[in-house]
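Everything on this sheet refers to the single structure shown next.
Of the protein chains in this complex, all but one are displayed in their positions.
Coming up: subunit A.
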Amino acid sequence: MRSVGPVLAVIAVIVALWYAAAVGMNAAWVRDQAARAGTEVSFLQIVPQTMAQERPVLPAPHQVAKGLWDGVTGQAITSKRSLVYHGWITLSATLLGFGIGTGLGILLAVGIIHNRAMDQSVMPWAIASQTIPILAIAPMIIVVMNSIGVSGLLPKAVISAYLSFFPVVVGMVTGLRSPDAMQLDLLRTYNAGRGQTFWKLRLPASMPYLFASLKVGIAASLVGAIVGELPTGAVAGLGARLLQGSYYGQTIQIWAALFAAAFVAAALVGIVGAVQAAVLKRMGMAR
């Protein structure tokens, strides 16, 4: 908690800059309105008006905060206008995708370290898969899966998994290979088999690497779920909220959804971090 001071200072600076930007960017509209009405406006009159528009170019922080607050607490959580409702839709796809991606990533990593052919064949494909822009892949996945009758949660989860398996593969391959030659030799002197080497040495040694990857992976999963909601004209989810906001110029709604997504991401990464701390502590690896 010693870092609270600096963090608050940074936030204060960002908020101040944001207000300044809001005034600057929204002022044009105020001046236009005044010109149309044939009136003159002074700077001091402009400032409050830049922060109270319904569709500002850049909403002021307090407008976003209010939008967020209304979205979270102002509605029944089953309402289509509730951010909790949309957040949950996105979160469920995120978690399912994260689960699939993590499982797949670990399986691939285990295969890669135990099988030479997989080592040489899987990694290049995994890397190639990540060089294709997700925005190009997402609509194809959704369309293809829709055509075979799968829609809703699963296609989004697949996109989520597509983004989150990669950090897990990379982290786990590194982690499972982290034991040095001496530690492997020691097990050979016990005549340990591959399975024993895996369970007793490689897997526990990989835990710090796994958790580092999971933190990246869960954030990527959330991005994947949101992106998965964009191309389909989905009606629910934070991605849908973003898209609708941009159709109707509801900038406050866009920003509120963005912040909701950011808070969800922070919470998810925080939860993974807490699990990491607990697991490593139980393993005696936290000092």
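To be clear about the criterion, a contact is a pair of C-beta atoms (placed from the backbone, for glycine too) under 8 Å apart; a residue touches a chain by one contact, two chains touch by 3 or more; residues count from 1.
One rule holds in what follows: contacts and distances are computed from a predicted model.
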Next item on the list: Select, from "ABC transporter domain-containing protein", "Cytochrome c oxidase subunit 1", "NitT/TauT family transport system ATP-binding protein" or "Methyltransferase domain-containing protein", the UniProt-recorded name of the complex's unshown chain.
Entry: "NitT/TauT family transport system ATP-binding protein"
Item checked: Sole contact to the chain not displayed, among A:Gln45, A:Gln196 or A:Ser246 -> A:Gln196
Notebook entry, point to check: Per the definition of touch given earlier, which of A:Leu8, A:Ala35, A:Met140 or A:Met283 contacts the omitted chain?
Noted result: A:Met283
Checklist line | Omitted-chain contact residue, chosen from A:Leu187, A:Ala212 or A:Leu258 | finding: A:Leu187
Checklist line | subunit A, residues in touch with the chain not shown (by the definition above) | finding: 182-183, 185-192, 196, 200-201, 204-205, 207, 283-285, 287
